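As structure tokens, the structure follows; a few thoughts come after it.
One protein chain omitted, others in place.
What follows is subunit A.
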Amino acid sequence: MTPVLQVEGLVKQYGGRPVLRGIDLAVAEHEVVALIGASGSGKSTLLRCIDLLEEIDDGRILLDGVDVSDPRAATRRRRNRPGGAVAAQKSMAIVFQAFNLFPHMTALENVALAPRVVHGLAAGAADERALELLSRVGLADLADAHPDRLSGGQQQRVAIARALAVQPRLLLLDEITSALDPELVGEVLAIVRDVARSGATILMATHEMGFAKQVADRVCFLDGGVLLEEGPPEQVLGEPREERTRQFLARIIAAGRLG
């Protein structure tokens, strides 16, 4: 079966400085893949490239077998057709580290926006779906609150609901608990666990090794823009083959983050 996502030889540079040096990665349907690695190893850049928020310098990104990184997929004529760049963005959703909720909209409006204006749902149906998702993340009673009235954990739960509202083929999570106070991390991870169990296809960058161990089917270790090691979580996190992976995990354990 064709994987949902295939990344082949992905290279990304910022001002001549390579951040990703040829990444090969595939994510199958219903698979949960965790990207781990030190800050600056390229995890976020990889996710942003996959979500077509950054232009890539080399390689290909295939979504359901179709190359969506081809510049021809971004032309006015093709971008909205199946396999086009905008169509691809519609079938993916990303949750950012800094939430990036729209501050001038209520929680409900944030979640209902894309279903309404991108996927053409009637306002009533979009609100209904949004409310359903907000209750799934436990925030139905705060549907009319603006983001500045919500805690970090609540904001990130709204952001997850907003991402799920477009019913994505692929859900990208970019260190979604890194900006949260420790006591708020649990409420967000519980929702991701629930989403993962429901059969979603997820690629997540994370520093929560314990969570990766529980939820991920596969863990990929990114180091200096190279995918150094990948495998089942018990192997990569338990008996890593690479020296760099061992060093990274030792630092994490020293910081008390391997639950």
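By definition in this document, a contact is a pair of C-beta atoms (placed from the backbone, for glycine too) under 8 Å apart; a residue touches a chain by one contact, two chains touch by 3 or more; residues count from 1.
The rule is simple: contacts and distances are computed from a predicted model.
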Out of "Amino acid ABC transporter membrane protein, PAAT family", "Cytochrome P450", "Spermidine/putrescine transport system permease protein" or "Carrier domain-containing protein", what name does the UniProt record list for the absent chain?
"Amino acid ABC transporter membrane protein, PAAT family"
Residue among A:Val33, A:Leu46, A:Ala73 or A:Ile94 that touches the chain left out of view:
A:Ile94
In the whole complex, of A:Arg17, A:Arg77 or A:His104, the residue touching the missing chain would be A:His104
Can you name the residues of subunit A that touch the chain not displayed here?
48, 51, 53, 86, 89-90, 92-94, 96, 98, 100-104, 113-114, 117-119, 148, 162, 166
